[in-house]
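All protein chains but one are shown in place.
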Amino acid sequence: MEANVVEMPVEQKAVCMSRPSRFAPRLQERAIERLLQLAAFASVAITFGIVGVLAYESVLFFQEVSIADFLTDRQWTPLFADAHYGILPLVSGTLVTTLVALLVAIPMGSLIAIYLSEYASRKVRECVKPALELLSAVPTVVYGYFALLFVTPALQHIWPGLPGFNMLSAGLVIGFMIVPYVSSVSEDAMRAVPTYLREGAFALGATRMQTALRVVFPSALSGITAAYVLGVSRAIGETMVVAIAAGMQPTLTLNPLEPAATMTAYIVQVSLGDVPHGSVGYRTIFATGLMLLSMTLLFNIAGHVLKKRYRQVY
Amino acid sequence: MTPIQRKIARHKSLDRFFAFEGLTVMIVALLVLLALVGQLMFDGLTRLSWQFLTSFPSRFPAQAGIVSAWVGTILVMLVTALAAIPLGVGAAIYLEEYAPNNWATELIEINIANLAGVPSIVYGLMALGLLVYQFHLGQSFLTAGLTLGMLILPMVIIATREAIRSVPPYVREAAYALGATKWQTVRDHVVPYSMGSILTGMILALSRAVGETAPLITVGALSFIAFLPHPPWQEAFPFVSFEWLFDPFTVMPIQMFNWVSRPQEEFHVNAAAAGLILLAMTLAMNAVAIVIRARFRKRIHW
Partner (left out) sequence: MKTMDASQTVLKAEARALNFFYGQAQALHAVSLPVYDRCVTALIGPSGCGKTTYLRCLNRMHDLYPGNRYEGEVMLYPDRVNIVGPEVDPIEVRMRIGMVFQKPNPFPKSIYENVAYGLRIRNLSNKRDLDAVVERALREAALWGEVKDRLQASAMNLSGGQQQRLCIARALATSPELLLFDEPTSALDPTATSRIEELVAELKQKVAIVMVTHNMQQAARISDYTAFMYEGRVVEYDRTETIFTNPSVKLTEDYITGRFG
């Protein structure tokens, strides 16, 4: 067989395949890649911008206010003649509204997720999911209106003494607002649990509820944790609902029936006024923002750790 | 009944109860949505009129309107879209198709995930410190649009990446096997085939931006603007004008917030009417997104 082989007569040695005509396109390819890379790094620049601005203004702030006062003083009256710079009242306001919101969103979101993932037919799921998603599409300022002018009056029928501004109705409304975040991410996590795990439970005679609660839910816990963390971040950072319905008065209280300002509401309040640029009053909002960001970050990291711990490999 | 039958019966009724509970909770959530829309309609529907749409804000609630607000919303969205979409789609393409597997890529990925969790008001603070006072863009449409653009950038990136990822690798290989370059493959195949989901993601992100209030308050939106910005066109060459970019701005949710936080009930009626229009805007965008998704899904199915 080998004897048969005739190579083509090739006088030319190795011919370079890259002809000059290909050079320009190559250059264009490289330029485009650089451009796209630049776009990707823009997001990093935004992070630097956020951290940079908050850190810069906060450093200036803490040159005039001691960190110890900031973290331990029980009063927040930066715009008064007798200025106090204790962040605790704002933190407590944020924590109370967040807690109320989570008390609504986590049970509701989880139950809806279980129902949609384990009980509902495809048809129901396809109708309900977009409808639920609309809940999160409603602008937050509309929710604020709803909290102030629907939920609070409704609650005042139950507690006649409830003030017009209160953390309870703000928290409740935020809770409803974040239900779709919790439910849709949890549902995705539960639907990712492979069917054979469910079948194992059914084969042992478990009901759907038992399967859902004892097999599916624990297996999906990693993803469900992510859903809860998402909900917490949303609740902490929510601004308009609390600014409209919870009042603007910084009060150190854990009672949701009282009015109190959150960190976000305070930032709004200052932004609406005319605090001069560069004053301590102006810098308080950056210090508050830094606190807010740190808290969100903290919850996210905690969530990440939990998520890793619960991760299951099917 | 034998004990085991009794046990099964009990389990079954528990199961039914649990299903019932799930259904109830779901209905409650949907009822809240209904109540919210109902309340807005009840309060605001009568206030909707041509006069309301074409009037400037006023001290007198019955004469006030939202023309500066909705014009403002449209212009701010224009800037937002022009800022976020090219950047976001570009970043997504880079991450999905080009990025090498190294620490820089990982940094970008982690960064995007974290940015998506940053409260929106923090973007406002950043824009205030950077765009308003560092870059001297003023409390303008440009600042507002860029602020919201940065806010929705992670959303745009995440949605686009998901869309691009749904294009199966064998389609890319088909293009490469014909001798296409990476950019040709992306431009002629990957992006066109995922266009439906990309568009859907863009619209959803913009609908989120339409309702954003807090960051715009922070950068200094005005709630009382009794004039329209400079028109984006002019008589003389080149016929487009960018003067409006530096005009003071307001938007729909700011206007609504302003009215809702006033004590007089007549202003609350205005707030409800503005809320209805705002809601209609966001819901319409969501509806368009759903239609586009369905349309494209029918055309391309892998």
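Should a chain be cited, it is by its letter among A and B, assigned in written order, with residues numbered from 1 in that chain.
We take it that a contact is a pair of C-beta atoms (placed from the backbone, for glycine too) under 8 Å apart; a residue touches a chain by one contact, two chains touch by 3 or more.
This one's a predicted model, so the numbers in the text were calculated from it and none came from an experiment.
Considering B:I4, B:A177 or B:V240, the position touching the chain not shown turns out to be B:A177 (whole complex).
Touching the omitted chain from chain B are residues 100-101, 170-181, 184, 188-189, 193, 299-301.
One rule holds in what follows: only the chains that are shown with their structure count from here on.
Chain B contributes residues 8, 11-12, 14-15, 18-19, 21-23, 25-26, 28-30, 32-33, 35-36, 39-40, 43, 86-91, 93-95, 98-99, 107-108, 111-112, 114-115, 117-126, 128-130, 133, 150, 153-154, 157, 181-183, 204, 207-208, 210-214, 217-218, 220, 253, 256-257, 260-261, 268, 271-272, 275, 278-279, 282-283, 286, 290 to its touches with chain A in the complex. By the touch criterion given at the top, residues 25, 28-29, 32-33, 35-44, 46-47, 49-50, 52-54, 56-57, 107-108, 111-112, 114-116, 119, 128, 130-135, 137-146, 148-150, 176, 179-180, 205, 207-210, 212, 230, 233, 236-240, 243-244, 264, 267-268, 271-272, 277, 285-286, 289, 292-293, 296-297, 300 of chain A touch chain B in their complex.
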